[in-house]
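See structure below.
With one protein chain withheld, the remaining protein chains of the complex are depicted in position.
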Amino acid sequence: MIAVCGPNEPTDEEIDLAEEVGRLVARAGSALVCGGRDGVMAAACRGAKSAGGTTIGILPGYDPNAANQWVDFPIPTGIGHARNAIVVASGDAVIAVGGGFGTLSEVALALKMGKPVIALNSWELDSDRVARFGAAANYHTASSAEDAVGVALSYMRHDLRPRETPTGHG
Amino acid sequence: MIAVCGPNEPTDEEIDLAEEVGRLVARAGSALVCGGRDGVMAAACRGAKSAGGTTIGILPGYDPNAANQWVDFPIPTGIGHARNAIVVASGDAVIAVGGGFGTLSEVALALKMGKPVIALNSWELDSDRVARFGAAANYHTASSAEDAVGVALSYMRHDLRPRETPTGHG
Amino acid sequence: MIAVCGPNEPTDEEIDLAEEVGRLVARAGSALVCGGRDGVMAAACRGAKSAGGTTIGILPGYDPNAANQWVDFPIPTGIGHARNAIVVASGDAVIAVGGGFGTLSEVALALKMGKPVIALNSWELDSDRVARFGAAANYHTASSAEDAVGVALSYMRHDLRPRETPTGHG
Partner (left out) sequence: MIAVCGPNEPTDEEIDLAEEVGRLVARAGSALVCGGRDGVMAAACRGAKSAGGTTIGILPGYDPNAANQWVDFPIPTGIGHARNAIVVASGDAVIAVGGGFGTLSEVALALKMGKPVIALNSWELDSDRVARFGAAANYHTASSAEDAVGVALSYMRHDLRPRETPTGHG
């Protein structure tokens, strides 16, 4: 499962990027999890559905109807901004497209949890500080939707490799 | 989406009931959401998968691998017991099969949220107190898995009726 | 710290009981934690303040001003009903005065966490089921505010005893 984060009020360019990210995530056979609302989240879900994918929206409030129309499974948490931690905890990798403060909190929480994070037209973090806190290998900036999804998938494949090619040691 | 709650350590009878509930939820075309762990949760998911359904597990910890093997989409919340509120918030109706204190908290939280709750071999609540706090119409005890799922579905159909047969008043 | 739970809309008797519980908790030198809102929560805080105690209110929303006026330290969690888990997690013992479904969820969550729970004019739980899930020694019904606070304090003293009078076994 790949988490896609981004603001409710993106630029047109961010909408296009998010839709393409969603499409590529779905084509790769991965489910897409996000915050379930509008803007980047809706565009990513729309992209995923256009490629036959599955989408999960972790909502801040209690109303499942607050999900955008491309969310297959709305999870109305009722826990407000704290739901950002669940969005990123649910992803094996996190792609941030654009981003305001909610997105920045998701990038930070994901790095805190040791997850790979790919920033696409998003916040650029001070690389010295990123390295000081041990996430130099986990934080990436991507130049395109293809690049972003490619990096995310590389982590997930790496993660799966031991199970796919057992060493014989058990 | 129907939420199914129940203990990690159920009786054999509760396992059978939960599996049958899961099967019937899936046959009705509803996704099943639960706490994602063992016991009743695993049996309900197994039942749902045996009937081609979709299952979501709202986990207390951060490890998606803690989900039972019949969970399609694990949501590792990391919020501990507080995740019980999300399990029931995600269901349009809640079915409790057996139940310890976690299940009782889910029954209570669901009634607090105004959701229909169906108890199957579970806690029996003082009906006077249930009525005093306005949930007389929402709290049911069921005699079988069929009965439990039937009651849950009746609420969901009722919920949809206004949209299906608009009255013309707008 | 002792947690006091109860409904926003209590009876007059429950208000009197809650105020007396609050007073006795403060006199015993314990801080009082609650959900921070009205009804039983406000009465308990008022009682605690009348005896010079300290009160903490774990609020469901983001507005600290939603706390009743006797809360010294409002904690606006923003996590909705899930805050019930934090209210009881913050108490060394939990006293329920009266109670609707929110209170029932707190009783259940506290028992799940292995905390002592004292019910005063509150939900009566099926004692067989309480015993089956291992909380027979933790769940009490009290006949008065004095009784309720006395039982709560006995657990807290018991909890401290090993550190005060070490057995020499290490």
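As written, the chain order gives the labels A, B and C, with residue 1 at the start of each chain.
Please note the rule applied: contacts are C-beta pairs under 8 Å (C-beta built on N, C-alpha and C of every residue); 3 or more make two chains touch, one makes a residue touch a chain.
Note that the structure is a prediction, hence the values are computed from the model and not measured.
Visitor: Which residue among A:Ile86, A:Leu120 or A:Leu153 touches the omitted chain?
Guide: Once the missing chain is taken into account, the touching residue is A:Ile86.
Visitor: Tell me which residue among A:Ser30, A:Thr55, A:Asn68 or A:Ser105 touches the hidden chain in the full complex.
Guide: That would be A:Ser105, which touches the missing chain.
Visitor: One chain is left out of this view; which of C:Ala31, C:Ala51 or C:Ala66 touches it in the full complex?
Guide: From the options C:Ala31, C:Ala51 or C:Ala66, the contact with the absent chain belongs to C:Ala31.
Visitor: Identify the residues of subunit A touching the omitted chain, counting contacts across the whole complex.
Guide: Those residues of subunit A that touch the unshown chain are 7, 79-86, 89, 99-102, 104-105, 107-109, 111-113, 123-126, 129, 132-133, 135.
Visitor: Spell out the interface residues on subunit C facing the chain that's missing from view.
Guide: The list for subunit C reads 1, 31, 33, 54, 56, 58, 62, 64, 73-79, 82, 85-86, 89-90, 113.
Visitor: For subunit B, which residues touch the unseen chain?
Guide: Touching the missing chain: residues 62, 77-82.
Just so we're on the same page, only the chains that are shown with their structure count from here on.
Visitor: Counting residue numbers used by both copies over all numbers at the interface, does the subunit A-subunit B contact come out same (over half shared) or different (under half)?
Guide: Mostly the same residues.
Visitor: Which chain has the mean of its C-alpha atoms lying nearest to the mean of all protein C-alpha atoms shown?
Guide: B
Visitor: Roughly how far is subunit A from subunit B, centre to centre by C-alpha average, rounded to an integer in Å?
Guide: Result: the chain centres lie 28 Å from each other.
Visitor: Using CA atom averages as chain centres, what separation in Å is found between subunit A and subunit C?
Guide: Here the centre of subunit C sits 40 Å away from the centre of subunit A.
Visitor: Indicate the residues of subunit C shared as contacts by at least two other chains.
Guide: Only 79-82 qualify.
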